[in-house]
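The other protein chains are all here in position, but one chain of the complex has been omitted.
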Amino acid sequence: MAVENPPTEEASLPLLKTEEVLLNLGPQHPSTHGVLKVIVTLEGEKVIKSEPVLGFLHRGVEKIAEQITYNQFIPHTDRLDYICAMYNNFAYVRAVEKLLDITVPWRAEYLRTIVAEVQRIIGHLFWLGTQALDIGAMTVFFFTFRDREVLLDLFVDLCGARLTTSWYRVGGVERDFTDKIIDDLYRFIDSFPEKIAEYDALLIRNRIWLARTKDIAVISGEDAIAYGLTGPTLRGSGVDYDLRKVSPYGAYGHVEWTVPLGTKGDTYDRYWIRMEEMKESSKIIRQCLDQLPKGPYKAYLPKFVAPDKERVFTDMESMIYQFKLYSGGFNAPEGDIYCGTEAHKGELGFYIVSQGGGKPYRMKIRAPSFVHMGAFDHMAKGYMIADIITIFGTYDIVMGECDR
Amino acid sequence: MRKILYNFLFVEIVKALKLVFSHYFVKEVTLQYPHEKTALPNTQRGALCLLRYEESQEERCVGCDLCGAACPSACITVVSEVDEKDGYVVRRYASSFDIDITKCVFCGFCVEACPVNALAMTKMYEYSTINKRDLIFDKTKLYDIGEKLHREAKGYLVAHNQEGEDEEVVSQYRYRFPSSRQEEPEQEEKK
Partner (left out) sequence: MSSVGKQSAAPDAVKKMVELTIDGQVVTAEEGSSLFNAVKWTGTQLPAMCYHYSFSPFGSCGLCLVEVEGKKHNVRACTAKVTEGMVVSTGTDKIVEARKGAVEKHLKTHPLDCPVCDKDGQCELQDMAYDLEVYDIKEGKRKQIPEDTRSLVLDFNMERCILCGQCINICKEVQLVDALCFYKKDKQKHVGAHGGETLYCEFCGDCLAVCPVGAIVSKFSKYTFKPWQLKKTETTCSFCSDGCSITLETNARDIMVVTSELSYESKWGFDVEPGEGHGGICVRGRFGFQYVMSDARLSKPLVKTEGQFVEAPWFKTLIDIGKRLNDIKATHGGQAIAGLISGRCTNESVYLFQRLMRSILETNNIDTAARYGHMNSVLALRETVNIGGATVDEKQLALSDAILMIGSNLTETNPITALRVKASMSEFAGKLLVADDTETKIMKLATHPLQIAPHSEGDLIQGLVKAVIAKGLTDPDFIEKQSEAYAALKEAVARISETRVSEKTGLEWEKIEEAAILLAQSKRGVLLWGEDIVSEKGAYQNVRRLIDLALLTGLFRKEGAGILPVCEENNEQGAVDMGAVPEFLPGQVSYAAEDARRQFANAWHASLPESTGGSPGLSLSEIIEAAHRGEIKALYLVGENPLGTLPASMKVREALEKIDFIVCQDPFMSETAEIADVILPAATFAEKEGTYTNIMGAVNRVTEAFDPRGEARPDWKILTDLSKHLGHPVQYHSVEEIRREISQMVPGYYAQDKVHETSDLPENFAEDIPERYAAPAQDTRKNTMTLSLQQVLYHSGKLTTRDKGLMKIYDKAVLHISEADAEALGNLQTGDSVNIKSPLGQLEVQIEITPELPKGLVHYPVHFNDPPVKDLLATEIDAKSKVIYFKTGAVTLEPSASLDLRVITPEDAAEDTMEDAGKNAAKNLSAEDAA
């Protein structure tokens, strides 16, 4: 890989004179995964410095959160990482529940876990497709999108939207699984291993794929921790850190699964981990579906959770709660909390400062994509310009979440 | 030697091509939109509509604007007015009900909030227009959608646990406007 330093001082030979080139990559480049701009300093084809410029998709979501009630913010979380709305919902409602100090019925926990893992599979499939597309393999993209579509249809069945789901609610979920959804889910995880075999057939020995991923964007475990990387990007460097294991939430503590770990910390390792995680996810889904307990899908906490519609028509107090909760939101206690959740990209955390009342005083979203961009310069240094694209891809960045 | 042969003959490429071309014989999944359309489940969160009560064809909406308060993108504007009859208020209703569908995020919170189940979502998703002002759905348009796609709207309410399936039970759970004022003139006459 090493490129010899060209002679820079020999001014007498103007034709051979080379100097650093400043290249603006993006924000309209099709493979920058949205509107990311990177100012790359090149020496020939070698990247010597890269500076990501963020904020082209900034919508002030954190500020919006201060103006609207806790519940109203749920649809806004859909639009953070728009590929994986469910997981954002999950992370957010977990944070609010932690602030309110309420617990969720077991059935709701299982439902949440299942949908979160389905969302993880969707996220990884999407990543796989686009990463392969970035590198030049178009077929994988079609294959993964075909399977992703099956799961998105399932989401439509579940909540009525493919991407902007808003299915999670503080204190539970919006709607229970129907039998059809459960059947579909079983069918999907039964056939999923075949699908993974197809992707493997296309990629695992594909020499272009290997050449473009092996030994690219290597980061050591120490550096990864130092840069605050999380998720597959961290585990690819061999650091065993998964919030689902470290501090289990949902039903993760009740099912058996393993955390795949990489060794070298290169793009290929991260690819491998994502493939393994999809397998683990389908394992979790199967176990959860098997264990799915009976019971309510949302908590009966009139102060925080809107009452059933039927009761609103007949009970005075339910009517009051309906109006209080939808017009002013619930009264959150004073205090501040941080709650991190293992999304498929990494740790998605919500930091909420409450001064009482129905609206947060301040909300900070720890978006994994944003944190990962901090390590971009470190990981891209010394590689070729062409590798920049795969490095974006290896983080699985989504600008909606990055810029917020 | 085998590895060299493997590399030389592009075995992995051949394998991949085999997989790809085998898909020629798999049933196609692509739909030829707009000639073909997918069947959407009842849960589909599409365009909003306003509903009337089935038996009396009265507007359900009382103009309480709780939908407006619940809306995360503030796209609903309700102006309420009263209907007077013989000097007594017989009905509160929304004299104008506008949903800016360009701002709407289709979260369905308004439907959840509505205390009279006047709002529902439909499976309608094709409302592109050449005039962007058409995208502010006014009261007439919302009721039109509600009439045209009444079954879808009802299906949505049932699917999202907003209304029971049994019509008779549903009609019991009905918001009734404080109707006692109608009796008052009679009472006075008695005295």
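Read from first to last, the chains carry the letters A and B; within each, the first residue is number 1.
Criterion: a contact is a pair of C-beta atoms (placed from the backbone, for glycine too) under 8 Å apart; a residue touches a chain by one contact, two chains touch by 3 or more.
Every value quoted in this text rests on a predicted model; they were computed, and no experiment measured them.
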(request) Just list which of the chains on display the missing one touches. (result) A, B
(message) Please identify which residue in A:Leu163, A:Leu289 or A:Met319 touches the non-displayed chain.
(response) A:Met319
(message) Can you say which of B:Asp65, B:Asp98 or B:Glu152 touches the chain missing from this structure?
(response) B:Asp65
(request) Based on the whole complex, identify which of B:Val116, B:Ile145 or B:Ala159 touches the chain you can't see. (result) B:Val116
(message) In the complete complex, the non-displayed chain touches which residues of chain B?
(response) 62-66, 68-69, 78-82, 87-89, 92, 115-116, 175, 177-178, 180-181, 183-184, 187
(message) Please output the residues of chain A touching the missing chain, sorted low to high.
(response) 302-303, 313-324, 327-328, 331
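The rule is simple: only the chains that are shown with their structure count from here on.
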(message) How many angstrom lie between the centres of chain A and chain B, each centre taken as the mean Cα position?
(response) 29
(request) Could you please specify the touching residues of chain A with respect to chain B in the complex? (result) 68, 71-76, 78-79, 139, 146, 149, 156-161, 164, 166, 174-175, 198, 201-202, 205-207, 306, 308-310, 312-314, 319, 322-323, 326-328
(request) Flag every residue of chain B that touches chain A in the complex, lowest number first. (result) 7, 12, 15-16, 19-20, 29, 40-41, 43-45, 66, 69-73, 105-109, 112-113, 115, 117, 121, 156, 159-164, 173-175
